[in-house]
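Report on one structure; see the data block that follows.
Every protein chain but one is kept in place in this view of the complex.
We just call them A and B in the order they show up, numbering each chain from 1.
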Amino acid sequence: MRVVLGCAMSIWLAACQPDDAYQFASDVEVEGDAIVRSLEGKAGNAERGLTVFTDRDQGHCVLCHAIEGLDVEFQGDVGPPLTHLGDRLTEGQIRMRIAGAQKIWPETVMPSYYRKHGLNRVGREYLGEPALSAQQIEDLVAYLSSPKA
Amino acid sequence: MKWLAPVITVFTLAAACAPAPTADETREKLPASDLTSGYKFLQADTQALQDDDFANPGFLWVDRGRALFAAAPQQSKACAACHGEDGAELKGAAAHYPSVDETTGKLTNIEGRINLCRTRHQGLEPLDYETDDLLSLTAFVSHLSRGEPVKVDVSGPAEVWYRRGEDYFFTRRGQYNLACNQCHNDNWGRQLRGDTISQGHGTAFPGYRFEWQSLGSLQRRLRDCDAGVRAEPLAYGSDDYLAVELYLAKRAEGLPIEVPGVRR
């Protein structure tokens, strides 16, 4: 009886991973409101990041966010403007806000683009993958921290 | 009794590991004074098209619905036989839908009511959502209430449906993990690129959407909403969508029916 219960407890403990691993698409270390290390060790490219930011089929961040000087028609204002974001936030903070904003602010409208688990009724074509890949997020971080943004 | 301690520990751990609730517990409503139709968020050209009783493409379905309403199908009677020529007795009726059907005890929208009439009183097969015939009949019947303020009953048997719709409205879903209220209560009036977020009322539906290049039902629009947050859309006629229709109607109470509406 005790062995059975011991096994049951181990199974429960294994299933209840700490919140970070449970949510993200890969192992991520959160320090305060930042993810200090790059996701999956990828190196970001600012030029690609600009494309991820504006492309309808990628991040399409411009749907909700505006950047002054960005040569793109109709930029959204649901989220705050991201002009010169690198002046206000570290790369790690920017990374966290894209990958898992809901961990910092549970009520936010900002989707968590690197989240894979604990979601409700994800569309079948999107199941199993986060909304953005680690590379796309690193590219965004590079672009948003650069002086060009 | 020594086995009790590990059992309690397991259950405590299990409770601690339960996923956080996704519904917004505060559930603040839209202030009545703020109620604004989606019409107000359209460009002037689009508003003019909705207002043009000739050019509004939705009337292609209203016209067709009017013809179907008057025609007696084989070995059966026409809708007009019970409901009056040109639907005279149905004027204003659509503003009080969805409502609970007395016989089935189920919440019923206009599409459902039309199908109940067909099967119960006309000996006809029900029509599928988004078929030209069902869209046309729904558009025609709803159009008979154009200008009428929405007013629905959410008491008695309707209450459980209303609560269900409210739950759906405030529950996050999809890969983007968004709930309806987050855009349509909290961020209406803000820009998603060139589009202004509306309050998400259903008063213009069935309506003509440019994206569809066709008239479509409110449930079609709800499926698009779910797809928009990268959630798996539910089947047409699902109980959840019916419940949401009632919740939206109560939420829009006082706004006039605009069918056939024109939207993006």
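Of note:
Simple rule for what comes next: a contact is a pair of C-beta atoms (placed from the backbone, for glycine too) under 8 Å apart; a residue touches a chain by one contact, two chains touch by 3 or more.
Basically, contacts and distances are computed from a predicted model.
Looking at the choices "DMT family transporter", "Peptide/nickel transport system permease protein", "Asp23/Gls24 family envelope stress response protein" or "Thiosulfate oxidation carrier complex protein SoxZ", the name in the UniProt record of the chain not drawn here is "Thiosulfate oxidation carrier complex protein SoxZ".
By the touch rule given at the top, the unshown chain touches B in the complete complex.
Here one chain is not drawn; of B:T171, B:Q191 or B:S214, the residue touching it is B:S214. Residues of chain B in touch with the missing chain: 54-55, 57, 59-61, 63-64, 213-214.
We take it that only the chains that are shown with their structure count from here on.
Computed from the mean C-alpha positions, the centre of chain A lies at a distance of 33 Å from the centre of chain B. Interface of chain A with chain B (complex): residues 1-2, 5-6, 8-9, 12-13, 15-16, 62-64, 73-78, 102, 106-107, 109, 111-112, 115, 118-124, 126, 130-131. Contacts from chain B toward chain A in the complex involve residues 2-3, 6-7, 9-10, 13-14, 16-17, 19-20, 22, 24, 171-178, 182-183, 186-187, 190-194, 197, 226-227, 230-233.
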